[in-house]
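With one protein chain removed, the remaining protein chains of the complex are shown where they sit.
Up next, chain A:
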Amino acid sequence: MSESSVIQVSNLKKVYGKTVAVDNVSFEVKKGEIFGFLGPNGAGKTTTIRMLTGVILPDEGEAKILGIDIKEDPISVKKIMGVVPEVCNVYVDLSSWDNMILTGKIYGVKRKEREEKAEELLKKFGLWERKDEKTRKFSKGMKQRLILAMSLIHEPKILFLDEPTSGLDVQSTRMIRKIIEELRLKGKTIFLTTHNIEEANLLCDRIAIINKGKIVAIDSPEKLKSTFKRMQSVEVAFDRIPEDIRWLHSIPYVNECKKLGDKFRVYTKDPDSLIKELVNFAEKNNLKFISLNTLGPSLEDVFVALTEKVEAKYHE
């Protein structure tokens, strides 16, 4: 394992009854990286994050955070990480200020420091004006911002965020994403699970895709997309729609063709040859191009392809 890795996971396994929730999962997360953990519902994301944050113990395998084994010294490990679990809430009978102070106390932050940090974070997250109000009255977005603020009160080196923007309004989502970006600039390492593929695409340096408890791919978003060359496509629109579109299928390297409104999307391994053929076709039929775009596979395409592949294997 590399020395710059702050999270080192090897052969992690968790079994619930007869179900293998996480099956021999191994990966590393480097210092200062935003590492995305993607997968469909029930893929094993939350179980993995629960093992890494010391909430539950793995049945097999090892997880080290900054070189400390989570099973051997969970308290020391938990002190250096901030956690936002998927299913969590603030104490609604306490004010946002009291929630911050309580968290600071649990993490052993000294009084002066926790008060200064609580003020700084509440201001940063736009909650300072309502610091003395009981959080019962807060919206979901405000509560989520407060939970994120609470997870930062002890200046953690690593942050575990399990679906941090799920079900939030646009404003809160944007604020949280902006803060995640800022944390990256400060050198924090962030482990992020999300359903939102576009979010992972925008934020993450690397992504692991998990399905049925197994990691099916780990790489940077762009590299993941480039490995799926057959999913490259050309989107074309002419000034009039040609009557016969069968010619599209006769062009070499065309994998699939879809009509989307007034345009066509043609999937190919070789966009260059396809464009040349399209130009010939347009000239022959006296068509004018309205638009012509080459498109790489989206991360969503990659995600669907990978998870469907595992699904198909699973049902074989």
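A few comments on the model shown:
What we mean here is this: a contact is a pair of C-beta atoms (placed from the backbone, for glycine too) under 8 Å apart; a residue touches a chain by one contact, two chains touch by 3 or more; residues count from 1.
Convention: contacts and distances are computed from a predicted model.
For the chain of the complex excluded from view, the name given in UniProt is "Transport permease protein" [choices: "Zn-ribbon domain-containing OB-fold protein", "Cytochrome bc1 complex cytochrome b subunit", "Transport permease protein" or "Lipopolysaccharide kinase"].
Screening A:K31, A:K79 or A:K214 against the full complex identifies A:K79 as the residue touching the chain left out. The hidden chain makes contact, of the residues A:N89, A:N255 or A:N280, with A:N89. The chain omitted from view is touched by exactly one of A:F27, A:Y107, A:F191 or A:F303, namely A:Y107. Against the chain not displayed here, chain A makes contact via residues 16, 50, 53-56, 72-76, 78-79, 83-85, 87-94, 98, 102-103, 105-108, 147, 160.
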